[in-house]
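Everything on this sheet refers to the single structure shown next.
Each chain you see keeps its place in the complex, though not every chain is here.
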C-alpha cells in the first residue's frame, strides 16, 4: 500500500464525513427514506475505495510476489484474493 | 425517525470511528488485504444500521400512513420502499 496513499486517505476522509452527516440526519429526525438513500451512497463510495485499494495491491504486493519467483508467496497472494472474493460475494 | 434514535446514532458513531481507523491503516501502510477485510466489516455494519433505520421507518411513518387511511399517502410509502429496494438490489 503506497502508490496512491494520499488519494485513498482523502477518499476515506470524505466517507467519514458522509457517515457523520448521516448521524446528524438521524439526530435531526430527518426522513428515514432520505437517510437510507444516503447510507446507500456511503456503501457505493466504500466500494469505489475498495477498487483503488485493490489496484494498489495489484500494482505493489502482487507484482512483488510475481517478480520474486517465490511459488509459496504467489500461492499466498492468490489465496488471499480468493478468500476476499468469497467474503464480498456473500 | 424517533424511536431508537440514540441507539442508531451510537451505531453510526462507531462506524465513523471504523472509517477513521481504515484511513489510519492506509496512512500506516498496513497490508492491503487486511484493509479490504476491514472495509467489508464497515459495509456489514452499515447494512445492520440500515435494518434498524428501516424498522424505525416501519414502526413510525408507515404505521401513520396506515392509520391515516389516506390512500395517496399509503401509495407514496409503498413506492418509496420499492424504489429503495431497486437501489439496494443492484
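We call the chains A and B, going by the order they appear; numbering starts again at 1 in every chain.
The rule is short, and it goes like this: contacts are C-beta pairs under 8 Å (C-beta built on N, C-alpha and C of every residue); 3 or more make two chains touch, one makes a residue touch a chain.
Keep in mind it's a predicted model, so treat the numbers as computed, not measured.
**Q** With 2 identical chains placed here, how many copies of the sequence make up the full complex in this file?
**A** Result for the total copy count in the complex: 4.
In this text, only the chains that are shown with their structure count from here on.
**Q** Would you mind pulling out the distance in Å between where the CA atoms of chain A average out and where those of chain B do?
**A** 18
**Q** Under the stated contact criterion, what part of chain B meets chain A in this complex?
**A** Listed in rising order, the residues are 1-2, 5, 8-9, 12-13, 15-16, 19-20, 22-23, 26-27, 29-33, 35-37, 39-40, 42-43, 46-47, 49-50, 53-54, 56-57, 60-61, 80-81, 84, 87-88.
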